[in-house]
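Only a single protein chain was left out; the remaining protein chains are all shown in position.
Coming up: subunit A.
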Amino acid sequence: MASIRALVSRSAKLQQFAERSDEKYDGQIQELVASLRQSLSDQTLNFAANDPAVLDNFDPAADAITYLILLRLQIQTLQESSQQKIPTALLPSGTLWPKAVHYIKGFNPVQVRYVGNEWRQLIELVAHAAQSVSQPLLATKIIRDAMLRLDPSCSVFTSTHLLFVRLCLHAKSYGCALPILDKYICHFPGFTERGLSKSSPVLCARHETSAAFITARSGLSAPLTWRDQSRYFLYGGMIYMALKEWNKASHFLELVMSMPSLGPISMIMVEAYKKWVLVGLIEAGKLRPTPKTIAPNVLKIYQSIARPYLNLAQAFELGDLKRLNAEIDAAVQIWRDDNNMGLVSQVKDSLSAHALAGIKKIFAAITVSELSGQALSLPDNVEAAESEIASLIMSGSVSATLVHSPDHPEATRLRFPSDSALSRSSQELQVQNKLENEGRILEALIEGVKKRNQVLGLGPEYIDHLRMAQNWGASGDGFAIMGEDTGLEMDEDIMGDQT
């Protein structure tokens, strides 16, 4: 017990330094981490390895390091004794689960930067534990909050991101993933020589971007491979699809599609392209223009592999229900194999809504029987067309009214109100919100650009470029990239050098 008191007092001592200068705090934390690690390897901490109650002496908000190391030690001990990856004590009904949750809910976000490996492993263990009892929902929310606690901007991609979206898909708690997905990722911790930064910053200090402390060395992210970020964006896109946020979904899919490649492309990208085609149809009613960031040769591969999808899009754009049905029936097996059957059926449903939106541009009022002759995308049968329209109006995707006239029961009229009839103030508010939202995103992106600019400016490629520029006798303009007002052109340029 004496040792516990020693640990508590050491931790408390740390608190005094928290208010002082960053350097001193940094030194103290490093010392503490080193000594704890030392005692781990000396096995002098073994007295605390089996008793969860020991943890009650520590407060995650103040003693995040000690708490975490002890918790890990206990879990590890259990793992070794039970020969299981997830010991039963860690399962949601076990004794360690509440301790872990308690920690994840309240840890000190500055201190864990020094014990990134342990922190990440804990998150992973909790996620696996929740999954192993088929209750992934238990973990999604706490992991999300932990990620936001560690890095409120969430702009650095980590292996936890991927773990989290996977968990959300398993739990079908799509809304829960939004706070993370809506943050724009701007950085990746580099695991290659090129990506590793040589300098080691003061971890506990305030940093402009979280990229300063979430690095490959920090252990906050497991080593990444090129598949990870593609998967993350694909899964993220799928979550948006499930929530019918088509616009955001297609942005995520576009990110996957335009991943830079060293030559061959991956099936993940093709998968994203297929879904992107369908999402574009549902959202915009047509095949969207492909993003400029996709290389033409890559686009050709996409198009040749996803031929049935493009045929489907063609039939859709013609607005011909019969042809669309024929295309869908012709390739049922393909939709099934790609697991896109659900999306395809949504594409089919969205056809009449898009057709009606087109009709709305032309007509202010029209009878249903006239309409079904005009629009190929509606059923031939007048009654069927009428019920289809009625359901569209009820679902809110088209603003219109159906009017039955008593004299001519067969001539139901469809009337579209003009747009200005919409309530003005609510619309105004909506627009304002959207503008503010986009503005925030823009600010976040500008931060990303600045950071990227700086990193690229210090990279060996840019130095080489500078040297070349000097050789060419045009040294002056080479430094422009470090200035404030450089846009994205330079980024592109350097990317061009690498591809």
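Miscellaneous remarks
Definition applied: contacts are C-beta pairs under 8 Å (C-beta built on N, C-alpha and C of every residue); 3 or more make two chains touch, one makes a residue touch a chain; residues count from 1.
Criterion: contacts and distances are computed from a predicted model.
Missing chain, UniProt protein name: "COP9 signalosome complex subunit 1", from among "Ubiquitin-conjugating enzyme E2 1", "Large ribosomal subunit protein bL17m", "Sedlin" or "COP9 signalosome complex subunit 1". When the missing chain is restored to the complex, the residue among A:89, A:115, A:203 or A:241 that touches it is A:241.
From the set A:28, A:218, A:258 or A:352, the residue in touch with the chain omitted from the display is A:258, counting the whole complex. Residue A:413 is the one among A:105, A:207, A:323 or A:413 that touches the chain not shown.
Contact with the omitted chain, checked across A:343, A:356, A:385 or A:398, is made by A:343. Within the full complex, the residue among A:186, A:281, A:312 or A:389 touching the omitted chain is A:186. In the full complex, the hidden chain is touched by subunit A at residues 169-170, 172, 174, 184-195, 224-231, 234-235, 238, 241-242, 247, 251, 254-255, 258-271, 291-293, 301, 338-343, 345-346, 360-367, 370, 373-374, 413, 415-416, 418-420, 427, 431, 434-435, 438-439, 441-442, 445, 448-449, 452, 455-456, 459, 488, 491-492, 494-495, 498.
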